[in-house]
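Structure provided below as structure tokens; questions to follow.
Showing just some of the chains, left in place.
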Amino acid sequence: MRFKFPLMALGLEITMIVLFGLFVEYEVDENIIQHHNSTSSASMDRFLELYPLFQDVHVMIFVGFGFLMTFLKKYGFSSVGINLLIAALGLQWGTIAQGLLHSHGEKVHIGIKSMINADFSTATVLISFGAVLGKTSPVQMLIMTIIEITIFAGNEWLVAEKFQASDIGASMTIHAFGAYFGLAVAGILYRPGLRMGHENDESVYHSDLFAMIGTLFLWIFWPSFNSAIAAPVDNQYRAIVNTYLSLAACVVTAYALSSLVEHRGKLDMVHIQNATLAGGVAVGTCADMAIKPYGSMIIGSVAGMVSVLGFKFLTPFFATKLRIQDTCGVHNLHGLPGLIGGLAGIVAIAMESSDMSKVAMQAAALGSSIGTAIVGGLITGLILKIPIWGQPSDQTCYDDSVYWEVWHCVLNKDIRICGEIR
Amino acid sequence: MRFKFPLMALGLEITMIVLFGLFVEYEVDENIIQHHNSTSSASMDRFLELYPLFQDVHVMIFVGFGFLMTFLKKYGFSSVGINLLIAALGLQWGTIAQGLLHSHGEKVHIGIKSMINADFSTATVLISFGAVLGKTSPVQMLIMTIIEITIFAGNEWLVAEKFQASDIGASMTIHAFGAYFGLAVAGILYRPGLRMGHENDESVYHSDLFAMIGTLFLWIFWPSFNSAIAAPVDNQYRAIVNTYLSLAACVVTAYALSSLVEHRGKLDMVHIQNATLAGGVAVGTCADMAIKPYGSMIIGSVAGMVSVLGFKFLTPFFATKLRIQDTCGVHNLHGLPGLIGGLAGIVAIAMESSDMSKVAMQAAALGSSIGTAIVGGLITGLILKIPIWGQPSDQTCYDDSVYWEVWHCVLNKDIRICGEIR
């Protein structure tokens, strides 16, 4: 860490400033105002109208994802802290990467949609971060942020511009992509030494409550996530209502299944923290379609059940048989529900339209998202495996004190001694 | 719990999906658009305009109520977790129950107002939940959710449609109703074994800080709660301003009284967590009326003082003399301030209008809200008392480990042994 991390971070920030200087402009500058006054004004009205939805998404990214990962007993600083770092860097790079791909050779104009999309692009990295949580260094996360957002932007461009596929809540391009990318990285970074578990890979009472802060803000604002860039007015309305209902149904079935699969009918906080959100992921692709209120509730109900079953049976299977250690279980919250979302999107398009080419394009979008994610994740994993990025030893995994000043004081014969842990 | 809880939860969710399939439609569907294009568009604009207020209310329900109840040292999982379950189920049932009562035989059209009202209907159950917190099972809460929202919807219909009474912030129909319903249930479920208190019926330092997360989000967004369904523009404006001022005044008097009644002038977190919110409850009924800024500050000041006095003197009296154990003191936060709100509404209507029949109707609304709450609560209490719903024993009250997996690890001669508590 001594110099690699600060120098890499400073270098990246300088690069971002140079790139913004070269390629990014205000959406409204004086030239635009003079020529297209009315258009500009309408676009600005839309800016303020969408700003509350942007802020909801912003809370999800920084508070939601950040606190959701604080469940580990000794890894809260890293969870919420590195989450902030990844997202702050990622939204700058996402603005450039996505902006240039969609700008058709013009400069990138920063507006409310580009800000929402920049937040979205960081979500993919934060999902992948969940898969490798506790086993990587901040330097590795800076590298993953840059690579993953580049590949995400490429796939998103393919899905939106080439396949013309629907994916308004990004079940495929963000959730499935982020999950399978992270699983591929985790597979490459497999640590046999953690095969039998690690004493710090578990929660304590209060860390589980901190995680619920994340869960609840994600749950509450998910309708904004799925509708933020939907076409006004009807599509946006439906995206909000469908997501709201899917999430409500998902909570009830996730609780039911958690109790059903656990010892003596008890509830498990891991399921409650995660599976209750699967309905938001799964309804994403078809959130703005006229799938009927009860249709979104069915999608949410199924997602809640599948997600709990994933935590109970798939995660242990992944860890032991596939040699993929998925710290936060992102496969169950983002991977499987993202797949369900992609499939639901294909069905919804097929029922709505007789044009089979649209259905095929929708399927291609799902395939492309998972394919690029896995290939991109494998390559990224290989880069991160190079033993120069300060990754923690097996013993110091899941422990903040490797990368953070964690002071500890003890009373020794009436003399108080304070010092850094380890 | 083994099968009762999961089967009941799944059965309820399936029922909800069927009911939504039969009775609920989008507010905007193709037929409506074709015939009333301009109306639909205006209604959709209103949707996005009110959406930020809806999200504020959503935060209050899920984060506000959820974390407010985490003050108990060993009951945080249940507080925030069962709060989420009740609210997710309740908003589905509330959409149906309130929707059908107000739909005049048509289908229920889901829009921003029905979503706000659905959140409101869950608030009644969450208030009652506070009265019985720590002494009931998740199964009992599922049952209470369904019964209470049904009765709430009936009373709300009576108040709004028959009595044509004002109650914009729902001091009567939500706060007084929820409190007295909960107290009636708590009275029926009285546990003589907890007469002398329970070692887990208390807070620890960090649980009190978690509770403040709930307090603050409730406090901040209360103006949205009281104004969300007010008539635009002036009534909505006044509802926001009056609530904002009432709450500010309430904080100062609650702090003053807390220090006045406590040992050596100290402040008590229970008062700060709860009584600072009483101003939002008490100004509810007349929030959108022209009661003058200083009028709302008087209401808030009185509510803050009354609420602290309630915690100090009434709660112990209720527990010992009336045999009602009110875990969160909902009588002091919702009951008394709700009464003050109902009375303030009667006075405000009387001063504004010479039509005595309006005053009488307002009084009838207050009477109906408290009456149906008590009768409904007594009946619900009797149903919940049937000893088949998995209620905890006296000894395991206020303890998450009865219904949640709570793992605990100990070091025993260098060997780490992990197991479930109890």
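Observations on the model:
Lettered A and B in written order, each chain numbered from 1.
Please note the rule applied: a contact is a pair of C-beta atoms (placed from the backbone, for glycine too) under 8 Å apart; a residue touches a chain by one contact, two chains touch by 3 or more.
Predicted, not measured: the structure shown is a model, and the values here were computed from it.
The full homomeric assembly consists of 3 copies of the same chain, 2 of which are present in the displayed coordinates.
The rule we apply is simple: only the chains that are shown with their structure count from here on.
Partner chain B is touched in their complex by these residues of chain A: 49, 52-53, 56, 199, 202-203, 205-206, 208-209, 212-213, 216-217, 219-221, 224, 232-234, 236-238, 240-241, 244-245, 247-249, 251-253, 255-257, 259-260, 262-269, 272, 276, 290, 292-294, 297-298, 301.
Put simply, chain B touches chain A in their complex at residues 1-3, 5-7, 9-10, 12-13, 16-18, 20-21, 24-30, 33, 41, 44-45, 47-48, 51-52, 55, 58-59, 62-63, 66-67, 70, 76-77, 80-81, 84-85, 88-89, 91-92, 110, 115, 138, 206, 210, 213, 403-407, 409, 416, 418, 420.
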